[in-house]
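Following this message is one structure expressed as structure tokens.
Removed from the display is one protein chain of the complex; every other protein chain stays in position.
Note that the chains take the letters A and B in the order they are written out, and that residue 1 is the start of every chain.
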Amino acid sequence: MARKALLISPERCIGCRGCQTACKEWNHLPGTKTVNRGTVENPPDLTPYLYNRIRYIETATEADMVRWLFVSQRCMHCGDAGCIKICPAPGALFRTKEGAVAFNKEKCIGCKLCVAGCPFDVPRYDDKDKISKCHLCYDRTSEGLLPACAKTCPTGAIRYGERDALIGMAKKEGYGKVYGEADLDGLGALYAFIDPPKLYGMSEKPAIPESVVFWHKVLKPLAYIGLGGAVAAAVLHYVAFGPKKDEEVKKDE
Amino acid sequence: MNVSRRNFLKLSGGSLLLSSLSIDLAPARSYAQTLRIKNAKESSTICPYCSVGCGIIVHASDGKVINAEGDPDHPISEGTLCSKGASLFQIINNPTRVMKPRYRAPGAGEWQEVEWDWALDEIAKRVKQTRDKTFKISTKSKVKGKGPDGKEVEAEKEFVVNRTDGIAHVGSAALDNEECYMLQKLLRSWGLVYIEHQARI
Partner (left out) sequence: MTNHWIDIKNADVILVMGANPAENHPISMKWIARARENGAKFIVVDPRFTRTAAKADVYAPMRSGTDIAFLGGMIKHILDNNLYFRQYVSEYTNATFLVNPEFKGPWQLDGLFSGYDEKGRKYDKKTWSFQTDENGLPKKDPSMKDPNCVFQLLRKQYARYTLDKVSDITGTPKEKLLEIYGLYASTGKPNRSGTELYAMGWTQHTIGTQNIRAMCIIQLLLGNIGIAGGGINALRGESNVQGSTDHGLLFNILPGYLPAPTATIPDLKTYNEKFTPKTKNPKSVNWWGNRPKYITSYLKAIYGTKATKDNDFGYAWLPKLDEGMNCSWLMLFDQMFKGKFEGFFAWGQNPACSGANANKVRKALAKLKWMVNVNLFDNETGSFWKGPGMNPKDIQTEVFFLPACSSVEKEGSITNSGRLAQWRTAAIEPMGQSKPDSDIMNELYFRVRRLYQKQGGKTPAPILNLTWDYGEKGPDGKVRKVDIHRVAEEINGSYLEDIFDSKATPPKQLGKRGTLCTNFVTLQADGTTSCGNWIFSGSYTQKDGKKTNMMSRRGKNDPTGLGLFSGWAWAWPVNRRIIYNRASVDPQGRPWDSKRAVIKWNPTKPDPNTKKPGVWEGDVPDGPAPPMAMEGGKYPFIMMATGMGGIFGPGLAEGPFPEHYEALECPLQENLMSKQRINPTIKLFYDKSSGAAEDVYYSCDVRYPFVATTYRVSEHWQTGVLTRHEPWQLEMQPQMFIEMSKELAKEKGIKDGDKVIVSSGRGKLWAIAIVTERFKPFRVANSTIHQVGMPWCFGWQYPEDGSSGDSSNLLTPTIGDANTMIPESKAFMVNVEKA
């Protein structure tokens, strides 16, 4: 099957957050208590109960004109997925036949290594310490339905389809470069940016941390030989980052 | 968010570039979920919020709404919805919805739950009491007419008005057309003229 992807076009996005809500609706994610921090953007970051959110970026331009950019933030479904690479629990993170990076909570061991493996700071852990993030609605897409976010988007700011076709479409629409076209073996969430990615809060050259690459190539195969996933994860975590700190974990939830 | 959560997890330095030999340990297919709306009853509705009139498909199972999403056949919304439309589910399934009539007595500090029959009878009694007390069969109005000399004069005359001045009503643009029609008919039969709703504000 040809790889599927999302094409996200901030120029089309009206910031209505239909996608943010439709995602919650489909995935039955609870609303959480928030406060207004001097912006309409909320919640302030992805959470285990927020797989997709709109970031509101206000920029003043030279001509005393303001721009207001609306950008969907979510799992990028990397072709070369650091999270899958580092995950020591078989089947906890996996690639769907459509090409998305999905998860199986039953198999997740809560080691949080995928957090280290992700170049985009996406994976979150729910109250049962299980991985939680956008899975591109693989339960829907495998039945021929659109992901909830793409389906609900009023203006086509989130489009779902064959990845090559989406890239072609973006180019036809005048975008010389598509963000995520080649990085990390191609992202599953492509962005049509008219300005440098930095303006949208994206890194120019996303890459998997080298430690993860090291683990994936060297330690992980060893771990499967000698140790259970959980033990291996704990060992690696200690070797790589030192002891787990409670506060770090709390902050995320 | 200022500091990326993974910054503190990152390894510093070191160049451990290895060949990109991929070992994907994910199973080819292990979908834990099945499509939960597969056997649900579908019905079509229109979004209750703004006036664009977007189509929504509601999925129900065992008498409960389990999902609501855009109606792809709808010519205006084409399956899409905004944040309010996309959350219709949460209006229906909401623990804070009031599910039983309530009554607040004069001077009371709290609501009490009451039976429908009691509440409706009590309201009917009050409608009648207030109507009977404040009903005006006729009022005086100034009208222009011709005096005996043929000149225009203003005179006060009694006219039938059949109205209840002691009850007012507001609402509602959230009702269905048929209900709006029934309601204006009902209120006018009671003699109300203070009838207003959201269109005025």
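Criterion: a contact is a pair of C-beta atoms (placed from the backbone, for glycine too) under 8 Å apart; a residue touches a chain by one contact, two chains touch by 3 or more.
Computed from a prediction, not measured in an experiment: that's the story for all the values here.
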{"item": "Interface with the undisplayed chain - residues on subunit B", "value": "41, 43-55, 58-60, 63-65, 68, 73, 75-78, 80-85, 87-88, 90-92, 94, 96-109, 111, 116, 119-128, 130-135, 137, 139, 141-143, 157, 159-201"}
{"item": "Footprint left on subunit A by the chain that the document does not show", "value": "12, 14-18, 20-21, 24-25, 30-40, 42-43, 58-60, 64-70, 154-156"}
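Quick note on the criterion: only the chains that are shown with their structure count from here on.
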{"item": "Whole-Å separation of chain centres (CA-atom averages), subunit A against subunit B", "value": "35"}
{"item": "For the subunit B and subunit A complex, residues of the former touching the latter", "value": "1, 4-6, 8-11, 14-18, 20-36, 38, 67-70, 72, 77, 79-87, 89-90"}
{"item": "List of subunit A residues in touch with subunit B within their complex", "value": "16-18, 20-22, 24-26, 44-45, 80, 84, 87, 90-91, 93-97, 102, 104-106, 115-116, 118, 121, 138-140, 142-143, 145, 148, 151-154, 209-211, 213-214, 216-218, 220-221, 240-241, 248, 251-252"}
